[in-house]
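Below is one structure. I have some questions about it.
Missing here is one protein chain; the remaining ones are kept as they sit in the complex.
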Amino acid sequence: MLEISKLVKRYGHDKPVLQDLDLVVEGSSVVSIVGASGAGKSTMLRCINRLVEPTSGSIRLNGNELVKLRGAALRRARRKIGMVFQGFNLIDRLTVMENVLAGRLGYVSLYQAISRRYPKQDIERAFTLMERVGIAHYANKRADELSGGERQRVGVVRALMQEPEILLADEPTASLDPRTSEQIMKLLQSLASELSLPVLINIHNVAQAKTYTERIVGLRHGNMIFDGSPADFTKDALDAIYGGIEAPDDEITEPPGANPKQGEQGVAHDQT
Amino acid sequence: MVDQTDVLADRIWQRYDRKERLIRYAVLLVTVMLVYWAVRDIDIFWPWVWDAPNQIQNLGARMWPPDPRRLEQIIGAMIETVHIATLATMLTIFIALPVSYIAAQNTTPNRACLWLGRFILVSSRSVNTIIWALLFVAIFGPGVLAGILAIMFRSIGFIGKLMGEAIEEIDRRPVEAMEATGASKLKVIAYAVVPQVMPAFFAIVILRWDINIRESTVLGLVGAGGIGVLLQGSIDTFAWPTVATILIAIVILVLIGETITSILRRKVI
Partner (left out) sequence: MPRTWRKPSFIANPFLRYGLWLVVLAYLFWAFGSLPFNWERIAEGLPRAARIFGSGFPPSFERGGLLLTGFKESFQIAILATLLGVALSIPFAVMAARNIAPLPVYLFGRAVIIISRSFHPVIVAILFVAAVGFGPLAGVLTLTLYSIGFVGKLLAEEIEEIDWGQVEAMKATGAGYFSILIYAVFPQILPRQVGLSMYQLDSNLRASAVVGIVGAGGIGGTLMNAFGRYDYDFAFAILLIIIAVILVSEGISGWVRKKIW
């Protein structure tokens, strides 16, 4: 169970990106977070695994407070939180298998990591998961030789390798074409039920959010202004979330992968 | 060259407005004055200058034909030269990599380390190999150790600076992903940084090895081992035909080095 309460994040002295956010995710539900660019979706997700330092508030995962953790304790908490990224964030020059095994970095020793001598059960798990998503035959291919959809599958498997207690997905489909992004959403949905894993998905595409998730949270200017089932997500809710900012169909405006702004954003997140 | 600028500036004067033209003339004037000062003030005995072509021809004549009698010794010294360059390049890697790591803005642990790293790089780069050799010969005496250290100390700055830049240019996103898995700092480096800078690393080391071959040919002139010792000795004893052989050997060595370098570069990258 993930409990976020009174979460505040501000960069420098600007207006807070997140204002007193409260959110509880129970059991193995798939929750989508919708909102315009800059609404604070990505910041909220990154506060959970502390890629972004929250300014104040509390985030508890299965009763563990995450906000105050440091060093090794933080790393131990992070390995229980899987994350899937918009730009896949794979290591291009390594093989698919190495990318997948990288999900175990929080568990194995430095020697095992560098020599690539992972425990047998890790490798077994890697093959099983890769077969599940249909990329096992690529195990020794370099990650940059794969197509977008295949790369995102590697990203998902890497996150699952962590044996996570929760899965965070930051715009997992924004860099993919419509058909592939449907596939990835389906995959996330079925994995959530198979592994009884709560999944939080940041998403631009409201139609996909309604189809593949059982709960929608709407953010605007760092405030939660909608929380309900897809059936309750009406035209009014859509207008409230996106109204006057930009059209909700901007899910196609983000070009895939190599968007340089994305990299900068990552840097900004991490320095704070 | 200066004339050329002048001619060109005249010919296409419409392209520049008044201010730009003024700047151009000012630059030209300063250049001419600097050159005038240098020519008038430099400590050159001018009759020698007019005689220089003769003297050079003379020296060339004394070198011809090259004398291959000490070829065996020369080849031995050449191999020593290559050893100095190769060993020094290999050893440099172990020092240059940590330095580049702390001198890169995105990986440095803290500001103090950043400035320490930059200080090491700048001081290494600003002192020429042969001056480093002078210093190490004074410390460790004449010999190959001084040569290896001299090449190393100069190469640290070169490899370290370029590697630091390569580290600063990496894609941040895999780093973020590795941090998200709960990996420690060293594991993040091993998985997200190292693979990304690998190609640059090989290219830089190969390039520096090529440069080091050239640099190590002169170490001997200050007593730091290699072919230079033999060259200095032959010049001191006016054995000009031997000098010619050594010079030919150096050209061949450098060409071989360049060939190996370009083959390696194509193979590795």
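Read from first to last, the chains carry the letters A and B; within each, the first residue is number 1.
Assume contacts are C-beta pairs under 8 Å (C-beta built on N, C-alpha and C of every residue); 3 or more make two chains touch, one makes a residue touch a chain.
The structure presented is a predicted model; accordingly, all values stated were derived computationally and were not measured.
Note that the undisplayed chain, when the full complex is considered, contacts A, B. Among B:Ile74, B:Ile151, B:Ile204 or B:Val222, only B:Val222 touches the chain left out of the display. The chain omitted from view is touched by exactly one of A:Val52, A:Val108, A:Ala126 or A:Val154, namely A:Ala126.
By the touch definition given at the top, chain B reaches the unshown chain through residues 1-2, 4-5, 8, 34-35, 37-39, 41-45, 48-49, 51-52, 55-56, 58-59, 79-80, 83-84, 86-87, 122-123, 126-128, 130-131, 134-135, 138-141, 143-145, 214-215, 217-218, 221-222, 225, 228, 231-232, 235, 243, 247, 250-251, 254-255. Chain A residues in contact with the hidden partner, per the touch definition given at the top, are 95, 97-98, 116, 118, 120-121, 123-124, 126-127, 139-140.
The rule is simple: only the chains that are shown with their structure count from here on.
Chain contact summary for the complex, chain A toward chain B: residues 49, 51, 72, 74-81, 83, 85, 87-94, 98, 102-106, 110, 113-114, 155, 158, 162, 262-263, 266-267, 269-270.
Residue ranges of chain B in contact with chain A, taken from their complex: 106, 171-184, 186-188, 190-192, 195-196, 198-199.
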